[in-house]
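Removed: one protein chain of the complex. Kept in place: all other protein chains.
A and B label the chains in the order they appear, each numbered from 1.
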Amino acid sequence: MTTTALNPAAQTDEASRPPTRLRVTNLRVGFAKGGHERRVVHGLSFELAAGECVAIVGESGSGKSVSARTLVGLTGAGATVEADELSLDDEDLRGFTDRDWRRVRGSKVGFVLQDALVSLDPLRPVGKEIGEALRLHGWGDRASRRAKVLELLDSVGVPSAANRARQRPDELSGGLRQRALIASALALDPGVVVADEPTTALDVTVQAQVLDLLEETKRRGKAIILISHDLSVVARLADRILVMQGGHIVEDGPAQQVLTAPRHEYTRSLIAAVPGTHTRGRLLGSQVPPVVSVPPRPATPEAEYAGPLLEATDLVKRFRSPDGSVHTAVDQVSFTLERGETLGVVGESGSGKSTTARIALALTEADGGSVRLLGQEWTSLPERRRRRLRREISVVYQDPLSSFDPRWDVQRILEDAISSTDLPSRAARRERVAELLALVGLTPAVLGRSPLTLSGGQRQRVAIARALAPWPSVVVLDEAVSSLDVSMQAQILDLLVTLQAELGLSYLFISHDLGVISHLADRVLVMKDGVVVERGTVDDIFARPQHDYTRELIGALHPLNTTPTTEG
Amino acid sequence: MTPTSSTEHTLAVGRRITSKLLAAVLVLWGAATAAFAAQLALPGDRATVILNVRAGQAIQRTPEELAAINEQYGLANPVVVQYLNYLGGLARGDLGASYQQYRPVWDVIGEQIGATFALTFTGIGLAWLLMVVWVTLTAGRRPQVRALGTFVETVTAGLPPYWLGIVLLLVFALGLGWFPVIGGSGLQGLLLPALTLAIPLAGFMGQATRSAFETALTQPFVISARMRGMGDLAVRLRHVLRHAVLPAVTLSGWALGATISGAVVVETIFTRPGIGKVLVAAVNSQDLPVVTGIVVVIAAAYVAANLLVDVAYTVIDPRLRTS
Partner (left out) sequence: MTAIAPSTTPQVPPSDTATSTTPPRTRRVTRLRWSVALAVGVLAFFALAAIAPGLLATHAPTALDLTSSLRPPGVDHWFGTDESGRDLYSRVVFGTRESLSIGLGAAAVSLGLALVLGSLAALAGRFVSGSVNRLVEILFAFPTLLFALLLVAILGPSATTQIIAVGVGSAPGYARIVRGQILAARQSGYVEAATALGHPRGLILRQHIIPNAVRPLVAIFTLCVGQSIVWASSLSFLGLGVAPPSSEWGALLDAGRSYVTHAPWLIVIPGLVIVVLALAATTIGKDIQARLESGDE
């Protein structure tokens, strides 16, 4: 096992070129299902040298994860794998038996999956998980393995390793357990590390730590394959980028070139779809949302109200957990939302942003403070009296499917949201449903279908249509685009922007993604541990961040989110 | 979640344990009350009933006879007093006196219940063994294997103990002669009856376990383990099994009650010693204290089993201690 610590950027002559670890030529993967074969990867080719990072980028269904798994022989049942060349350290992988794979996995190739909370056995201490790789390959005896585990934890920057090794993943903080996960992949010092979505579902600050660690790993001479849908993550680490779409490689080149001067249209659209401060005021996607003639809103006193639509004052919410402690999820949070503006609330998981949104929607009772809606008492009213005001405020969730009655089709879902007092006649309601569909860019063909048969983007459009049905003044969007692919997210964000202009809506937009917020919002609230740590306009926040945490969040954004690319 | 201080933690643990114990006591009290109510539920005057049960015939009784019985069983007291006496007796371990035999219920039951418990625990143990082996080998494999696994579980889960017992008896004892026909004591006589109880229980628990097993197999940590070079069987045994048995552990508390009642039936088939005969005779002669006594004892066993199951659950899944 060579320990070359070469700087890959300084390679000049043949002799000092770092060794090629992985050679893949024309890799093809298909799955046989019910008789016919479905090709999932069409001809993937690349070479990977020590100290180099190759990134494979694509959206869901692009075949990138399948490719990664194929490299370690875990493609899955019923798969056919063919390649002109597939070799690891000059060993041909194509004829490998299960035993051969078991020899190679962990010792020559390490794998880092997403969130350590699910990638490490939740019931076992992390020390055991890390030591397992050593044990499986017959490394040393029990005592020396234990020492090695502590050494590994040290090398990835876990303090007081002896204590940490005895703890389970859920007992460690997000950053520490990600480090433990990486330690378990590096246990036997493999030459190649495959990282499959290593930063997805992680808090932004933890993401930065993980990327730092991977960078250090690269510096120490390991070869890294990075799979991700997130271009900003890839941009930090990759030397080469391959872009996959539908199983095909559509772009392949040095990272700098792919990101700044992409050749293929798909790559361009992917880059253009990343939201940030530089995309404010323009459409992210290539599709222009249709211009629809908007029916006039019935004039009600609420519609005329000119003051702040939402006024939250000193909201407090506490939760009691089974182990006796009281957790303050929301601690003296106040904000206002004016008509026609978008207020973004950004924070990580556990910051209290979702709980705040639920209080604003009066779906959760606050322990302290109050919210006024359109100048009227809102949260302090009993539910009976609140009901007639509910039409003014709607919600769109992260997962629309769980908010639909599983037995209903789209038509029923939308009709149910239209108040029968507004439109007493069935014909008028049908017409309204058609209007709503047109507003969100769906065809009437979806009416008879169950949401289960729709794509993620279509479902979210249905959810938005339902939210718009009672002509609300305020729409609360709780991580509404967080589960969508980049292109789909771009389309939905464009739709939301257009709808806001057409209908004069006000948005309370909750997200963990500062890029999305900085694209969409007028003013921003930054929340951490239940407290608002900073507030201001987007420009203010970015130009003069006051709080350390805000600075951290901004720092974690890659330039991809803030500087415009050269459009071809 | 920031970790709490150790005193807070101990307090919380103490609170949880106390609430579980209280719940258990509540269930026991409820069971005792139901049992007491059952004794009152027999139509007619209780003293008359007792005498009729003893004699095996229903005739008019003289006031002197009734008075004697009323004295002996304390039936003249107001209902509330009888109830409190009954509860007090239970706390001391006194389950009342049998109507038919002139003995305390506890004596009647106590002689036989050991054999029944032995059979029950062997049955549950065998069920676990069968289930773990079957599920570990057949879960998450090719569709045909999975379908076979589910099919076997569905069929076995639905087999009535009496039928299965007779079939096993005919095939293995009478037919092949491997086992004694009349329930001998010791291991040989225990195996067929225990198997009769174990097979349906294994099928039933297997369904829940299989489901959890197949879910766990798709989890990322399984892929991580394979990525370290672990073989398939090793992954199943070392990682997945622990996650998969959790539903079965929860079911085991209920399984104790269900298996004991199955044991009642099985004992009559294999002519084994146990409370089966006692229970059936008591039901036939309407000797309620014995019947309710058995029910209360089994309810107590169920409650104890559930407490143990709770403890076992937190041992297997330590996240519950702190989450």
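Quick notes on this one:
In this section, a contact is a pair of C-beta atoms (placed from the backbone, for glycine too) under 8 Å apart; a residue touches a chain by one contact, two chains touch by 3 or more.
All values derive from a computational prediction rather than experimental measurement.
Touch with the chain omitted from the figure is made, among B:189, B:203 or B:229, by B:203.
When the whole complex is considered, the residue among A:47, A:367, A:416 or A:522 that touches the unshown chain is A:416. Per the touch definition above, the residue from B:131, B:169 or B:194 contacting the chain not shown is B:169.
Which of B:63, B:93 or B:143 touches the hidden chain is settled by the complete complex: it is B:143.
Against the chain not shown here, chain A presents residues 361, 363, 387-388, 390-391, 393-395, 397, 399, 402-407, 416-417, 419, 450, 452, 466, 470.
Listed here are the chain B residues that touch the chain not shown: 23, 26-27, 30-31, 34, 38, 41-42, 143, 146-147, 151, 153-155, 157-163, 166-167, 169-170, 174, 200, 203-204, 207-208, 211-212, 214-215, 218-219, 246-247, 250-251, 254, 257-258, 260-262, 264-265, 268, 279-280, 282-284, 286-288, 291-292, 294-295, 298-299, 302-303.
To be clear about the criterion, only the chains that are shown with their structure count from here on.
The touching residues of chain B, counted against chain A in their complex, run 1, 3-4, 8-9, 11-13, 15-16, 142, 219-221, 223-231, 239, 242-243, 316-319, 321-323. On the chain A side of its complex with chain B, the touching residues are 72, 74, 77, 98, 101-107, 109-111, 113-115, 118-124, 129, 132-133, 136-137, 168, 170-171, 181, 184-185, 187, 321-325, 327.
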